[in-house]
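Let's look at chain A:
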Amino acid sequence: MTTMPPCADTPLAREQAGLDACVHCGFCLQACPTYLALEDENDSPRGRIVLMRALADGTLPPSDADLREHIDRCLGCRACETACPSGVPYGHLLEATRATLRGGQAPTVAARALLRVFSHRPLMRAAMALARLLAATPIPTLLMKLPGRIGFGMAMLAATEFPLERAKYRAEGNGENGSAALLLGCVMEGLFTDTNRATERVLIRNGYEMVAAPSQGCCGALHAHAGDLDAARRLARRNIEAFERSGARYVVTNAAGCGAMMKEYDHLLSGDAEWSERARAVSSRVRDVSELLAAVGPQSGGVLPFTVAYDAPCHLQHAQRVTTAPIAVLEAIPGIQLVPLDESDQCCGSAGIYNLIEPETSNAVLARKLDRIVASHASLVATGNPGCLMQIGAGLLRSDMQARVVHPIDLLDASYAAD
Partner candidate 1 sequence: MRGDDVIAAAIRDAITNHVTLRIVGCGTWLDAGAPVTADAYLTLKEDSGIIAYVPDDLTVTARAGTTLRELAETLGANDQWIALDPEGDDDATLGATVATCSYGPAAALFGTPRDQVLGMTVVLGTGDVIHAGGRVVKNVAGFDLTRLMIGAWGTLGVITEITFRVRSRAMRKDSMAHMRRPFPASYGFREPIIVNPRLSAALKQRFDPAGILNPGIMREPQ
Partner candidate 2 sequence: MLDASVVDRLRSIVGDRYVLVRDAELLAYQSDGLPGYHKRPSVAVFPGSRDETIDVVRALAAVGAPFVSRGAGTGLSGGALADDVVLLGLHRLKGILDMDIARMRATVEPGVVNATLNKRLGPHGVFYAPDPSSEAACTIGGNVAENSGGPHCLKYGVTLNHVLAATVLLPDGEVLELGDRDGGMAGYDLLGAFVGSEGCFGVALDVTVRLTRRPESVRTALADFTSVADAARATSAIVASGVVPAALEFMDNGTIRVVEESIFAAGYPADAAAILLIEVDGSAEGADADMELVRGLCVECGARTVRVAANEAERTRLWQGRKKAFGAMGRLAPNLAVQDAVIPRTQLTQVLAQLHAIADSHGVTVCNVFHAGDGNLHPNISYADGDADQARRVHEAMGAMMKACVDAGGSITGEHGVGLDKLQYMPMLFDEPTLAAMCDLRSAFDPERRANPGKVVPIHSCREWLAAPSLRSASSGDGDAR
């Protein structure tokens, strides 16, 4: 093997210490959804790190088709990180590798177009408005059984509907636990508007003061995952400014993927002298909504008689390492019977825009998740991330299963509404 890096100044070369942390023990293999589904170590964290090292030391050129295929096929769920005793920062390695491979270009034309929409606020709003209009018609439900991506997309839209009745109520609180500004998010504000409002209500009721951060935008997570680190940094700077200006003590998110990204703004901007300190300050204030609620209780509400299984979003469980707070939220709801979900720490195959780029693998991973849900006998699957809600929700609808997906915060809100 060559020892001289052919090009020292790549995003991957800057992560050399992360590559060096892997001692090839293989403890990550069984944590990896693509390894379990595809049964080739090249589709495992350890195998991908071998490929990354080959790219970094010049053994493989960036143009190598096998290298690209296996790196593209990674879900980025980071389940390997919570299996890794050596603390390999796999998520950062993956992003840096993708950035090195195509200079920040997403792998397909469709993905590139989609990312452009996300980073452009007026376009995003228009797209989401259209999607919302469509979701309000019976069309998604009618078309959701069509084979292929059209049918799946329709099922995803249909899955955004909240499955329960919920009365209107007015949230009141004393704000004694500090101020919080909500990251509205692209998909959350676009398709899960009610969940955003519910988030505000339950935080107020639990003693937080909600403040606005008006000039915020997309968090940049999807861009970073695809390797477009420049776009991600642009979006990060905009949000850092917006949340600094809000003056809020906490930046709160209800989308696990966005929360994970914002908590890592410090790493994203670590090479930027002007922004690194500001990024660190904002990152340190980011909390998932379940963390804020678990820290103070949360208060209990009215009875909801459901059997609920909790499925941990990868970016909450593995990236943010938030594991018990969402359970605390669900346990605060009287009447709910929490049942265990086998492999609840495993990815559902959504993974940002992965289900668009790698539909086959995504479906294989989803099928395993649906099997586990059937075995749990739950009527509701609670999970705190829009991608997971739509992926699992679409899977349930398309396979005629009775269970429905729901954001834990919507459940807590419905409980308060029933109080």
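As a convention for this text, a contact is a pair of C-beta atoms (placed from the backbone, for glycine too) under 8 Å apart; a residue touches a chain by one contact, two chains touch by 3 or more; residues count from 1.
On how the list was made: all candidates are chains of the complex that A comes from, given by their letters.
From a predicted model like this one, the values you see are computed outputs, not experimental measurements.
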**Item:** Which of 1 or 2 touches chain A - same complex, any copy
**Value:** 2
**Prompt:** If you look only at chain A, which of its residues touch candidate 2 in the complex?
**Reply:** 1, 3, 19-30, 39-42, 44, 46-47, 50-51, 54, 59-60, 64, 66-67, 81-88, 321
